[in-house]
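Below: one structure, written as structure tokens.
Every protein chain except one is present and positioned as in the full complex.
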Amino acid sequence: MTHTDKTPFILLLALVVLLALGPFLPNWLFLLTMSLGKGLVVLGLVVLLRTGLVSFGQGLYYCVGAYAVGSLSQFASVKNALLLLLAGTLVSAILATILGFLLANYRGIFFAMLTLALSMIVYGLLVKTSALGSTDGFNVAPASLLGKVISGQRNQYPMFALACIVAFVAAVLTNSYLWTALGQLSSAIRDNEIRVEYMGASVRSAIHTKYVLAGALAGLGGAVTALAIGHIDPEMAYWTTSGEFVFVAILGGTGSVIAPFLGAIIFEFIRTYAYQYSPNTWQLVLGTAMLLVIIFLPAGLWSAFARLRRRT
Amino acid sequence: MAVILNTKGLRKSFGAVTAAAGISIAVEADSVVGLIGTNGAGKTTFVNMVTGYLKPDAGDIFFKDRDISELHPRDITRLGICRSFQIPQLYDSLSVFENLVIALGIRDRNVHGSMLSRTFKLVPAANPLVVAAAEKSMQRFGLLEYRERAARLLPEGVRKLLDIAMALISEPEVLILDEPTSGVSADEKFAIMDMVMDAVRSHGCTVMFVEHDMDIVTRYAPRVVAFYEGRILADGKAAQVLSDEQVQTYVIGGLRTLGTGASDVSHA
Amino acid sequence: MTEFLAVLVDGLIYSSWLFLIALGLTLIYGVMKILNMAHGSFYALGAYAAASMVGYWLNHGHAPMASYGILIIAAVLVGVIAGPLVERGLLRFMYGRDEMVLLLVTYALFLILEDVIKLIWGVDPYFVSEPYSLLGTIDIANLTYPYYNFILVGVAVLAGGAVALVLQYTRQGKLLLAVIHDREVSLAMGINVSRFYLVTFTVGTALAAIGGALTAPTVSVVPGMGVEVIVLAFAVVVIGGLGSLQGAALGALIVGLVRSAAVHYLPQVELFCIYTVMALVLIFRPKGLFAAAEVRKI
Partner (left out) sequence: MQRNASHVLRAVLFAFCLVLVSTMVATPGAAQQPVKVGVVTFLSGAAAGPFGVPAKQAAEVMVEALNAGGKVPGYHAKGLNGAPIELVIIDEAGGTTKQVTEYRNLAQRVDLVIGYISSGDCLAIAPVADELKKLTILFDCGTPRVFEDASYKYLFRTGATSTMDNVASAMYVVENKPGLKKIAGINQNYAWGQDSWNDFVATMKVLKPNVEIATAQWPQLLSGQYGAEISSLLSSGADVVHSSFWGGDMEAFVLQASPRGLFKKSTVVLTCGETGMYKLGNQIPDGTIIAARGPFDMYAPDSELNRWFRKAYMDKFGGVPPSYPSYKMAQALLGLKSAWEKSKVQSPADMDKVIASFEHLTFEGPGGKVTMGLGKGHQAVQGMVIGTVKHEGSKVTYVNVKHYPADKVTPPEGVKAEDWIKSGFKK
């Protein structure tokens, strides 16, 4: 594992390609933007998965990030896209820091279930808040950047470009984090917590940090989604949403920070086609696709790409 | 010589079983001490208490006159007491090199303050210093040929070595080895101990090791402490302790049934 | 006072309903370490099978009383058909994979079954309310309850008791406990683990189906009826401690009583109460009420 990590260059390449191709596939821009938003959440999940932790409650931060954006533009009429994204990320990070003190003690299925319970409680709170439209949620006004309205426009490109750049930055930072000693602790903790403690590192604080990172990324993903969709509702915190993120994480694989975005994009495309061409049995199609991946690509779609790269 | 590690009346019981009934040992700096005793005599419990894995029910542990009996393993490690394990505790899915790099990454944090502040400047696997240190350690313990092999795929002897190598990474002042040669073939065991001792000598370090193998004990431990049912049966020069009558009957007798070359001891 | 009695009765009825569903889930987890997302789909399958079979029976003017038997038969059929099909046909290729992967396999299965059910029965509701009112009603705390509700309680107690007895007193049961305790050792001891997996999964599936079949007369059997019960059952099982029988019972009882108390005294909080209970229990007992014992690592 000597540090010959090409990931940042691949990411940069991907960014350039996406930005360049964007104008030529206007019909797919929205779908791609959504995938990137989802990919950000899943990226955080991957950090946890590498540590051997599965959160069934990332929807909580996804939703909180989105609601932070929505409320700010609704009640404080903040319109600056970057500001909104930042806010969404921060609010989620803060919440994750608080809950992290509790969750850092949990492992395995109990970690999963406690995260699920917490997100469902938030879901309940939002359903009860008719001021925020209960389950109907409310619309997010178009946001602007450099004095130019970028979301809620017929032309999706600006929003798409923003999502690309945000995703790129997040991916690169996360990647370099994963290479640091603290990042490397992930697999160590997954393999053997006792040894980690006996080497003189605190498993608890390491997990806490990772949880906050995952929360922040989920918040960012939620914020991007809120801007792109222009509407938010409590469904974002419902357990099925979180389940979908885990699904995409496994689909993509945890081998690289690129995997989550790959997984998200492919997932969105499968689902859209299933929706359009077998409206009565799209769940069947989705489930089957999922099984095939789990059976034939145990390490996720990424493993297939990794293999190709090794060949070439 | 100065006492570096000093335990006073350590007691620990699990339900009805008393694993430590008042253990008091004073260890001088740079000495080598062998702990012997049959299974269940309380050796590992003692080690676990000294390293903070178990909290003693009563008694104190002093490291350089500082009471460490309430500390976590990580704090004790940072103070300079490291250990290896009876069953090697490794990062099984990672390669030998990765195991060591992670160990070094943590050491750097312990040596140089905040992990984040430092590690964002430094990606261990990319840092020549770290790589050099890892390679030095691999070379010293003959692990180079296994550099890229996942720990779970290593032969038991090599796992032992890696386990010890990781314990030594942070150059502790006190090194505690829990049965370093158990599960290792007879022809490997001396080699292992020699490597460990060389490594230790390269920087001054106190060594305490739990052993069933009397050959190892007699060859490497000038001082021996014999455990029996949570008590210290005898403590002193190896020759005396091993020839002690009670030790012969309760400890070595018990061990002979294990057939760990106790026969040699008779004409030791 | 009468209201308090009502809380107890309603809570008890709801608890037994929960327990019937959670029992199979916790059994499957205990033995196979699979948290079965498709459990809700088997519940729905049971409901649909029961609804259409009983419907057929009554439409042909047969004795209504027999419909209770048919409910159970329908459920058992679902169990012995769907259970082995899924376990042999899919799950057994997955053993040894990570718990989370298995969770996702069953999630995929859940998605597939949702549509399979729709393809078989369509989206229109099915009713078989006859068995519900057939036995008449009884007044408790000056409230009217159909006797059927207490049949549900009876079946729940019976099912739980049966499983407990089998585990405690039969040889097979003891072997199963060994498998639950340590799969590797059991394998080494030459226990035919894969057979136990098959049996366990079939029984678990049948239990879910029975839960659905007995619910069918009280509801309108519609698509998606399985979704809501999954997470409920999860909550119950986690509160009790995964894989623990008495845990599931206690968990069901707690959730049932808390919910019915909420409905009677504080309807506004009904939505949260289950998850709050789950969170609180996990905060104070991180591995649930009946946690499996930890083994010493070093």
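In this document, chain identifiers A, B and C correspond to the written order of the chains, with residue numbering beginning at 1 in each.
The rule is short, and it goes like this: a contact is a pair of C-beta atoms (placed from the backbone, for glycine too) under 8 Å apart; a residue touches a chain by one contact, two chains touch by 3 or more.
Keep in mind the model is a prediction, meaning the values are calculated, not measured.
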{"item": "Touching partners, among the displayed chains, of the absent chain", "value": "A, C"}
{"item": "From A:22, A:137 or A:183, residue that would touch the chain that is not displayed", "value": "A:137"}
{"item": "Contact partner of the left-out chain, one of C:155, C:225, C:254 or C:281", "value": "C:225"}
{"item": "Residue numbers in chain A that touch the chain omitted from display", "value": "27, 30-31, 34, 127, 130, 133-139, 152-154, 225, 229-231, 233, 235-236, 238, 241, 268, 271-272, 275-276, 279-280, 282-283"}
{"item": "Sites on chain C contacted by the missing partner chain, in the whole complex", "value": "2-3, 6-7, 9-11, 13-14, 17, 114-115, 118, 123-125, 127, 129, 132-133, 137, 142-146, 149, 215, 217-225, 227-228, 259-260, 263-264, 267-268, 270-271"}
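Definition applied: only the chains that are shown with their structure count from here on.
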{"item": "Where chain B and chain C are represented by their mean Cα positions, the distance between them in whole Å", "value": "50"}
{"item": "Between chain C and chain A, distance of the C-alpha-averaged centres to the nearest whole Å", "value": "33"}
{"item": "Of all residues in chain C, the ones touching two or more other chains", "value": "298"}
{"item": "Multi-partner residues of chain A (at least 2 other chains)", "value": "194"}
{"item": "For the chain A and chain B complex, residues of the former touching the latter", "value": "1-3, 176-177, 179-185, 187-188, 190-192, 194-202, 209"}
{"item": "Residues of chain C that touch chain A when the two form their complex", "value": "35, 90, 93-94, 97, 99-101, 104-105, 107-112, 114-116, 118-119, 227, 231, 234-235, 238, 242, 268, 271-272, 275-276, 278-279, 282-283, 286-288, 297-298"}
{"item": "In the complex with chain A, residue positions of chain B that touch it", "value": "51, 53, 72-75, 77-78, 82-83, 89-95, 97-98, 101-103, 105-110, 115-116, 118-120, 122-126, 131, 166-167, 169-170"}
